[in-house]
Structure formats: structure tokens, C-alpha cells
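Missing here: one protein chain of the complex. Every other protein chain is in place.
Right, subunit A next:
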Amino acid sequence: MNIVVLVKQVPDTATERKLTSDDKTLDRAASDGVINELDEYAIEEGLLLKEKHGGEVTILTMGPEQATDSIRKALSMGADKAVHVSDEALHGSDALQSAYALSRALGRIEFDLVVLGSESTDARTGVMGAALAEYLGVPQLTLADKVDVDGQAIKVQRLTDYGYDVVEAELPAVVSVVEKINEPRYPSFKLIMQAKKKPVEKLTIADAEIDAARVGLANATTETVDVAPAPPRAAGTIVKDEGEGGVKIAEFLAEKKFV
């Protein structure tokens, strides 16, 4: 089975993140880049499926040159090879444009399954799985916390507010995963050493036959009108336990509809 895992490099959430003042895009040079956390679960799921069904895991990344670090890490976890789409013309592309560009790159790769994290920690639009499946014309199985493949059939548990739905489709398909699905492995030194010898194919938009008029900030389908820093977190509610602390907490959770 040929599995493609989408990996996005995002700013480390542990460091301070900044936007560039002139075009309201993320200043990617200002903070350390790391693999989007949910994508690590996607990589792990890809590796688990490969271990079970055989085949190859290819990492697909779109992003600037420094995303190479994240690609190396994904290869160190055990992926076989990578495709890196990098072009100045892609700067400022929104979610739909990115889905279009990635679908073009995917057109060059033979795949049975595309796996990705259900959202990124930077933009958090959470639409990539759905948009990409539309562009590719294949089924989408989103928010999966369990994936089973049997021949050409794929079945996932799709996480909902009330539990989960069981969703089935035929391969090829796109699956987005949530963090409950597995526990990502750490790269071993052996794989770290091997990673530097694994092939990474670099693609410009011309290589991937991406239409320049359909990507980039100037052609974006959405516009960031204004940005503001997140307001400081309001003080929490302190429940003092005078014998009925448990009840008060249960009431609070019920009021907020957490339970």
C-alpha cells in the first residue's frame, strides 16, 4: 500500500509566535519550526499501516526551505521518502489554495491513502482533509481515531461530539486523524542515521504543474482583514471544597455542557 502523509511545519507552540506586520502572514523565520503535532500522529498511523500491510510511506510537505528539518524528522521516524513543494509563489496561500497545490503534487505520486492531521496548530482551519479530497475526487474520512484497511476497503471511527461514527469507503481515500489514534514514536538513532540517505524530491510550482494564478497571497480566496494578539486569559473560577466540591465541579461542567 502506498501511503502519503502530509506534514506541515509550524512554529513551535512552546515559543513566542509572530505575524509579519506588512502582509499579516506568519513570520516563519521568527520561531523554531516543528512538525505540526497532529501530523506526527498521521506519520505514526502511516507507519503502522505500512507495518501491517506493507508498501511505502511518502512524506509530502509544502513550505519554505527550512521545512527540510521537519521532513528529516519525519524520515527519522521511519518514512521512506519525501516530496517537498517549495516555491516563493506559494507564500501566503490560504487553505483552499494549499489544498489545490498539494493535490497537484499528489497527482505525480501513486497513492492508495493520504493521511494528515485533522488541523494545524498555526492556522487551525481544519479543512485540509476535506478540501484535498474534493480536489482529488476521492472519499474523505475525517477526524479518525481508528483506521482499518482490508484490501481496497477502508473503515474508520470518526470522532463526534457524542462518540463516534463508523465510516467506510474504497481506496484511494484521504484520512485525517485526531490525537487519540495512537502514540507517535520517537526516532531511533539508527533511523536518524538512515534518514540522511533517504530521497527528498524538491518540486517548484512549475515541476508540480501548479497554476501560479491560483496560489499565493495576491490570489487568495480569503483575506486576513485584521489581526490582534489573543487577549490575556481571564482568571479562572476557584471552587473551594467545603464538603461539596465534587458537586460544584459537576454542576460547573454541566453548565458548560462538558458533561
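Quick notes on this one:
By our rule, a residue touches a chain if its C-beta (ideal position, glycine included) is under 8 Å from a C-beta of that chain, and two chains touch if they have at least 3 such contacts; residues count from 1.
Operating definition for what follows: contacts and distances are computed from a predicted model.
Considering only "Inhibitor of sigma-G Gin", "Cytochrome c biogenesis protein", "Acyl-CoA dehydrogenase" or "Spermidine/putrescine import ATP-binding protein PotA", the record for the omitted chain gives "Acyl-CoA dehydrogenase", by its UniProt protein name. Per the touch definition above, the residue from A:K8, A:K50 or A:K73 contacting the chain not shown is A:K73.
Touching the chain that is not shown, out of A:K18, A:K81 or A:R185: A:R185 (per the contact rule at the top).
Touch with the hidden chain on the side of subunit A covers residues 72-73, 76, 185-190, 192-193, 196.
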